[in-house]
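The complex appears here minus one protein chain, its other protein chains still in place.
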Amino acid sequence: MAKNIWVIGGDPRQGALVRLLAEDGHGVHPYALERAEGVKCEPSMAGADRADCVVLPLPALGPDGALNAPLSGRSHPLEDILAPLRPGQLVCAGMVTEPLRAAARARGLVLRDYFAREELAVLNAIPTAEGAIQIAMEELPITLHGARVLVMGFGRLGHALVPRLKGLGAHVWVCARRYEQQAAAEGMGAGVEGMDRLPDWLCGYDLVINTVPAPVLGVEELAALKEGALVIDLASRPGGVDKESAAALGVKVIQALSLPGKAAPVTSGRYIKDTIYHLMDELED
Amino acid sequence: MAKNIWVIGGDPRQGALVRLLAEDGHGVHPYALERAEGVKCEPSMAGADRADCVVLPLPALGPDGALNAPLSGRSHPLEDILAPLRPGQLVCAGMVTEPLRAAARARGLVLRDYFAREELAVLNAIPTAEGAIQIAMEELPITLHGARVLVMGFGRLGHALVPRLKGLGAHVWVCARRYEQQAAAEGMGAGVEGMDRLPDWLCGYDLVINTVPAPVLGVEELAALKEGALVIDLASRPGGVDKESAAALGVKVIQALSLPGKAAPVTSGRYIKDTIYHLMDELED
Amino acid sequence: MAKNIWVIGGDPRQGALVRLLAEDGHGVHPYALERAEGVKCEPSMAGADRADCVVLPLPALGPDGALNAPLSGRSHPLEDILAPLRPGQLVCAGMVTEPLRAAARARGLVLRDYFAREELAVLNAIPTAEGAIQIAMEELPITLHGARVLVMGFGRLGHALVPRLKGLGAHVWVCARRYEQQAAAEGMGAGVEGMDRLPDWLCGYDLVINTVPAPVLGVEELAALKEGALVIDLASRPGGVDKESAAALGVKVIQALSLPGKAAPVTSGRYIKDTIYHLMDELED
Partner (left out) sequence: MAKNIWVIGGDPRQGALVRLLAEDGHGVHPYALERAEGVKCEPSMAGADRADCVVLPLPALGPDGALNAPLSGRSHPLEDILAPLRPGQLVCAGMVTEPLRAAARARGLVLRDYFAREELAVLNAIPTAEGAIQIAMEELPITLHGARVLVMGFGRLGHALVPRLKGLGAHVWVCARRYEQQAAAEGMGAGVEGMDRLPDWLCGYDLVINTVPAPVLGVEELAALKEGALVIDLASRPGGVDKESAAALGVKVIQALSLPGKAAPVTSGRYIKDTIYHLMDELED
């Protein structure tokens, strides 16, 4: 059934979301997206109190505490966005922080964090894996076909990386601490290593992709890498690689964050759309 | 470091375990495996009290409560196996039931159930998937290449089935209830369905592989299948398929249980070996 | 446009062909297929002279020179089949031999051998590869996942085998003589060997699948295989394996011929149908 949905602020993912929701037949009201391609914005928040769902961006707020709105011509204090809403309205936002949570609570809004949803995290592993592969292709003077690649950690990202790297013909190993992760990696056809004595065996790899959000590649490990090996660090800040040591040793490390929005904003917008549908469905149940 | 290990009873997996442990350099003492190929058994349990680890089979006990020992010439009451052991010894057994647990406790044995280990369950999904594929190849008059296959459920078995079926060229869909399972299936390149209104859309499939241990394929669902469709039920007893309705409707259903031991006893023995090493390591830590 | 097609003799592939042609909307007249499931045969050849196309089986003739008609209750001399036809009619047959060719020429029939078509040979590699994989799964006590497999030769069959074996998690090597075949195998992610000094390196494989129609596995090569290794010979008679030496050495060799018709008669029937469409199209052009 067609809904009334406001999409407010954000980057090209929110622009894509506007188009995708409209294609699904919903009444879509973009706001604070003036520079998004092909998007016609509302002049004000008037009417937003009739929305079935209000979608704030990912992340919802910028570092200044205002709405994260890089495609808008001006700044939008959070107050300006929330004040026009009606108590009981559903607000879906990404990476909700305490100030937003408090403000929403004060106004009686029903706030949901779509970025905290497991299905979105699982889906986002797909563009993240593609983004990492793109970086590897751009940086390495060898093909991934035949390259020896180590994936550190075997969570959602590792699950997305291994079959894609193998599909491109890479020789893939996974190192993980837990036995069941090692078993899962073996089931996917990867070679398996533990997390012990890394410096003893890291020398064999052309490419190391880290997904572990803990300091796993320190000076000893980095020194063990072979010349010309590339490290891509996908773990969220501060990442798992000692960047200073890497710089001193001349090891190339690329910290790649927020790849879904950068590598595939339209696909990312679709994932957010699906997740918002789930949130709306669950509220109705 | 070489260990003293007794391997007692069981099917060809235990026979394979004997050989694999010996290849790793351990002192292996088989017992109650007289008919296992290439295995030379101890004449009695004498000396078993010096074992670092005693491995009972999977399942440990037969329906009569005695040792599960199909490759032995005679019956071995549980008492005969446990009495010679020494309090504090490690006993690894598969599918431990309460009688065994009580008996081990009474004698002060350190009992571990390797079948309850997550890594073994993950690994066992590999031969289970291969066994299911073998059955499908044997039964269907079409190739898996180009076949339309539905995998019901997306746990460990689904994760093992989907890439293998796709690797053979099948068109694969997954139906699962939870959004994150649907997301994971999408990430693996499968089509995705929910678990609702199955009779409306089941008609498209040549092969349905069920992994859900709940009644998912009842008379309505079975009646919706297209003529000649094959159902393979991998869910543990009683399975997820209404067998009586299937028989009445003429739908071919194959209930396939314990595939790892049947399809690939040597590989299964290796998985058990690895798991026992983990149990021994953890005891030492 | 709907055609008038007679399907005469043959095995379950021809039965499948009858059904598939009918599903495509053609007027189909089965003959000499009395025992084919769900097929209603013509009582005689009367009316066959109005056919747009007459399809004889694969192979067209049995060892006795009569129609190959294992699903018919009786023998059909070739003369009885060809006499009722009209000069200029299209007759499609599989594995045409000289007697059939001469008889067709004498009657002015337009004879085409669908089995000689490259597209059918390429497609038949699919069920052949599946059939070989099924045999390997049935015979080996280990999973294909993790098995070390050697594919000998890299023509159509090798191209079909390698990605499927890899999709199941096997470690796959190809040995081939020509550099461009080796390059193609490398491109598919297989390890590559030449055809020299086989006895020096054959010991590493759990499974050897031969596709080379020349004596490649003689006594020295067979003796070099490791204990328990399985050989599947897909090369047409006499095959590439010295069966006597294998028997003497205790090496298990399975000669698997005509797998498409056995492993997947319906799919094989579909391939034949597509090829016959091509033949009819080309005649019209």
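Per-chain numbering from 1; labels A, B and C assigned in written order.
Rule of thumb we're sticking to: a contact is a pair of C-beta atoms (placed from the backbone, for glycine too) under 8 Å apart; a residue touches a chain by one contact, two chains touch by 3 or more.
Keep in mind the model is a prediction, meaning the values are calculated, not measured.
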Item to check | Chains still shown that are in contact with the chain withheld from the display | outcome: A, B, C
Checklist entry - Per the definition of touch given earlier, which of A:167, A:199 or A:213 contacts the omitted chain? => result A:167
Item to check | Option from A:40, A:86, A:105 or A:145 whose C-beta touches the chain left out | outcome: A:145
Checklist outcome for this item: The listed residue (C:118, C:227, C:244 or C:284) that touches the chain absent from the view is C:118
Next on the checklist: Touching residues of chain A against the unshown chain: what are they?
Outcome noted: 12, 16, 126-127, 130-131, 133-134, 137-138, 140-146, 163-164, 166-169, 263-267
Checklist entry - Please identify, in ascending order, the residues of chain C that touch the omitted chain? => result 117-123, 125-126, 159-160, 163, 179-180, 182-184, 186-188, 278
Checklist entry - So that we can see where the missing chain sits, which residues of chain B does it touch? => result 145-146, 169, 186-187, 189
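Criterion: only the chains that are shown with their structure count from here on.
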Checklist outcome for this item: Strictly by count of touching C-beta pairs, the top pair is B-C
Item to check | chain B and chain C, separation of their C-alpha mean positions in angstrom | outcome: 36
Checklist entry - In chain B, what residues contact two or more other chains? => result 126, 163
